[in-house]
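Dropping a structure here in structure tokens format, bear with me for questions.
A single protein chain has been omitted; all remaining protein chains appear in their positions.
Residue numbering begins at 1 within each chain, and the chains themselves are lettered A, B and C in the order written.
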Amino acid sequence: MKYITTIDGREFAIEITDGQVQVDGHRLEVDFESVSGQPVYSLIVDGKSYEAYVYPDEDGWQVLMEGRLYPARVEDEREKRLRAAGGSAVSESAEYHLKAPMPGLVVQIPVEVGQQIEKGQVLVILESMKMQNELKSPKAGRVQRIRVKPGASVEQRQTLLSVV
Amino acid sequence: MKYITTIDGREFAIEITDGQVQVDGHRLEVDFESVSGQPVYSLIVDGKSYEAYVYPDEDGWQVLMEGRLYPARVEDEREKRLRAAGGSAVSESAEYHLKAPMPGLVVQIPVEVGQQIEKGQVLVILESMKMQNELKSPKAGRVQRIRVKPGASVEQRQTLLSVV
Amino acid sequence: MNKVLIANRGEIAVRILRACRELGIETVAVYSEADRQALHVRYADEAYLLGPAPSRQSYLRSDKIIEITKKSGAQAIHPGYGFLAERADFALACADAGLIFIGPKASAIAAMGDKMKARNTVIAAGVPVVPGTEGEGALADEDLLTIAPKIGFPLLIKATAGGGGKGMREVQNIEEMPTLLHSARREAESSFGDGNVYLEKLVEGARHIEIQILADQQGNTIFLNERECSIQRRHQKLIEEAPSPFVDDDLRQRMGCVAVKAAQAVGYVNAGTIEFLVDKDKHFYFLEMNTRLQVEHPITELITGVDIVKEQIRIARGRQLSYKQEDIKINGAAIECRINAEDPFNNFMPSTGVITHSMLPAGPGVRVDTGVYPGFEISPYYDPLISKLVVWGETRAQAILRMRRALEEYRIVGVRTNIPFHQTMMDSHRFMGGQYDTRFVEERFSMHDIEEGKTIHPEIAALMATLVAHQSIERSAQVVRRGERDTSNWKWVGRWERIHR
Partner (left out) sequence: MNKVLIANRGEIAVRILRACRELGIETVAVYSEADRQALHVRYADEAYLLGPAPSRQSYLRSDKIIEITKKSGAQAIHPGYGFLAERADFALACADAGLIFIGPKASAIAAMGDKMKARNTVIAAGVPVVPGTEGEGALADEDLLTIAPKIGFPLLIKATAGGGGKGMREVQNIEEMPTLLHSARREAESSFGDGNVYLEKLVEGARHIEIQILADQQGNTIFLNERECSIQRRHQKLIEEAPSPFVDDDLRQRMGCVAVKAAQAVGYVNAGTIEFLVDKDKHFYFLEMNTRLQVEHPITELITGVDIVKEQIRIARGRQLSYKQEDIKINGAAIECRINAEDPFNNFMPSTGVITHSMLPAGPGVRVDTGVYPGFEISPYYDPLISKLVVWGETRAQAILRMRRALEEYRIVGVRTNIPFHQTMMDSHRFMGGQYDTRFVEERFSMHDIEEGKTIHPEIAALMATLVAHQSIERSAQVVRRGERDTSNWKWVGRWERIHR
């Protein structure tokens, strides 16, 4: 299987076949195992020992290693061509559903339905773990369907409102 | 459900019904949970907090609490009557199969087939974790079917020989 | 005193339990419905349910706590920090019930609890304070707006009843002040049930340095040197160290003497902390007194050898302090990193969930104070502190190197933590040089900067991500029918292959 993996705008061509691994054309000796059945991975490559947490996220994978987070996109060649054709406008035009990142109490909703908002504007103030957390809009747009009221307790991932 | 639980020769009559617990006729407030899904149990009874490992073993249960091991036999009334009728001669007359308590290397077998042995006599010397461990007979009897030879590597629970 | 009730939860409840155990004192825990499996419940000799998860229905139920104390036969209550620790009415209620409150007298809590009263008290004792509004109590917005230009901008709005950054706002100019007053009052009201605020000059380039004191009932008061707590975010301390790289012995002595004076001004007994702001010219100003055990007390324990919690119990028992001022030395250096369940790559957003796996750092010079364990759930009801990682080193440089290796060893799976923040900080040249103030984290620090000399491994990260993605694809291709997802991808593949071979 051939993959193009992108980190910080840098592309790596990685080929994995029958336990053989090539990165950008160089064959590597790779010994890769998960530890304790956890999303913690131990990698020994050419004698160097690394360990990282690897989590999936919406856009791909997050690799946390030695205190540094490397967001990675892993695509095979077909996926990469498709994405190149589609461009990156998709996320800007799509509807955004603000979901509670953790359970908590809605303290304030400083926007109204129909209001025009800017990228980065605070949509909801949510109290959790004794902290007030400002949930901001990742895009400009108009507020739609506010589904909760101040004072409400919300569950993790519950949709609070939408921005179109 | 009514149980008779025996520890160190002392019997406790324990009744468990619909989350209600009585010990020797006294009703107790019991809050009992396993911790982290492990065989480690937290018990709060009348405000006192205890924690113990509870493992099954051949004869019943082992409760390890505050550094002390309490081997416990838990029986319902029917089981207890049956056992009382059968007596305790069962284990003495039964055939004993010596199994390797851990993987290791057989160093020596100081007995021979047909040999009459005493309770506590060494049957096999097994090396594991850099220690030589003497495996002794829990009963008197005669050695039968020696299934391994000195120098052999054995797996955990592998039968080494039998005593009748 | 042979039985103590600990009116708290989390790491500090466990810390106090350990001290009691080591003194041969029996322990009583209290817990909310969310904390049935919490470590303090498991470790205590006795444990009693308080009520539902929210603090108001559990850990703040002073009436119920006193009732349980009496029922259990405990003679004393240790309040820890937070919850009831700085509530004069609770200390009073304990005394009324014939119980020992392991802390100062109610009068001292009250005197230091109201920020304005506290200022007036220490000013009278000759302790320097930051310029600001004081004395008149609850000022209305229009009064505050009139006074503000006289104090000068930037300034801080602070909650009268507050602490920990709640209800605190920084004001750059008069125009934005009305809005900020409004939001500060709202937060103060919701946090403390008291919307009163006051103004204080913002000391620029300030360091937050505090002095630990101990006072016994015989009138002996000593100070255990300082703690440097300037590494903060939104006024929440994240890293503390002792001694402060900024404080020399002269400053230490002067601050220590002033701290003792401030404590004596309110007849203080037991452990307490005087917080100061120190400007770049080493002028220091009284900020507030925390009339309780402090989160960051372990770093003082590591450099002085004094067990502060045991000393608190000793004092509460009516005995003299075990130490005189001249016994208090500084041995080496200590650093504490507060390990919080929050994501440093996502604006420090709190993270909740079950800790599925954990590996504590260990070995020489490492101390971990924690109230959690694998299998325990981090709930949204309480603060996000998972543990305190504390290290000692012969020198500050040794302590930093040790903290680095300990942070790298620490594994927590199930919730996001701020361990990467601490790792980045320990690599920061400014932190290493001791060159930081209270604004450093928010204004001159980034998780994305790469310090000179630091190696990064994008190609290894790419390889890891690709290998995990590859295995995940392989796995889904192989799966025919299965019930639920195994957390262990690899092992699952292993088993699957054994079964289907």
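Note that a contact is a pair of C-beta atoms (placed from the backbone, for glycine too) under 8 Å apart; a residue touches a chain by one contact, two chains touch by 3 or more.
What you see is a predicted model; the values in this text were computed from it and never measured.
S.K.: Taking the complete complex into account, which shown chains does the hidden chain touch?
M.R.: Looking at the entire complex, the absent chain's contacts are A, B, C.
S.K.: Tell me which of A:Lys48, A:Arg78 or A:Lys149 is the one touching the absent chain.
M.R.: In the full complex, the listed residue that touches the missing chain is A:Lys48.
S.K.: Out of B:Glu33, B:Glu77, B:Glu95 or B:Glu118, which touches the unshown chain?
M.R.: Checking each option in B:Glu33, B:Glu77, B:Glu95 or B:Glu118, the one touching the absent chain turns out to be B:Glu33.
S.K.: Specify the residue from the set C:Ala53, C:Leu180 or C:Leu401 that touches the hidden chain.
M.R.: Touching the chain that is not displayed is residue C:Leu401.
S.K.: Touch as defined at the start, partner being the missing chain; which of C:Pro374, C:Pro420 or C:Pro458 qualifies?
M.R.: Touching the chain that is not displayed is residue C:Pro374.
S.K.: Touching the absent chain: which residues on chain A qualify?
M.R.: 31, 33, 35-38, 42, 44, 47-49, 51
S.K.: Considering the whole complex rather than only what is displayed, give the residues of chain B touching the chain that is not shown.
M.R.: So the residues of chain B touching the missing chain come out as 1, 3, 5-8, 10, 12, 14, 16, 21, 23, 28, 30, 32-34, 36-41, 43, 45, 50, 52-54, 56, 60-61, 63-70, 72, 74, 101-104, 107, 128-133, 156.
S.K.: For review purposes, identify every residue of chain C that touches the missing chain, sorted by number.
M.R.: Residues of chain C in contact with the hidden chain: 14-15, 18-19, 21-24, 43, 298, 301, 305, 307, 357, 359-360, 362-364, 366-370, 373-375, 398, 401-402, 404-405, 408-409, 483.
Methods note: only the chains that are shown with their structure count from here on.
S.K.: Quick one: which chain's Cα centre is the longest way from chain C's?
M.R.: Farthest from chain C by mean C-alpha position: B.
S.K.: Which chain pair is joined by more contacting C-beta pairs, A-C or B-C?
M.R.: By number of C-beta pairs in contact, A-C is the larger.
S.K.: How many angstrom lie between the centres of chain A and chain B, each centre taken as the mean Cα position?
M.R.: 51
S.K.: Measure off the straight-line distance from the CA centroid of chain B to the CA centroid of chain C, and report it in whole Å.
M.R.: The separation of the two C-alpha centroids amounts to 48 Å.
S.K.: Measuring from the mean C-alpha position of chain A to the mean C-alpha position of chain C, what distance in angstrom results?
M.R.: About 30 Å, centre to centre.
S.K.: When you check chain B against every other chain, which residues touch at least two of them?
M.R.: If we look for residues of chain B contacting two or more partner chains, we find none.
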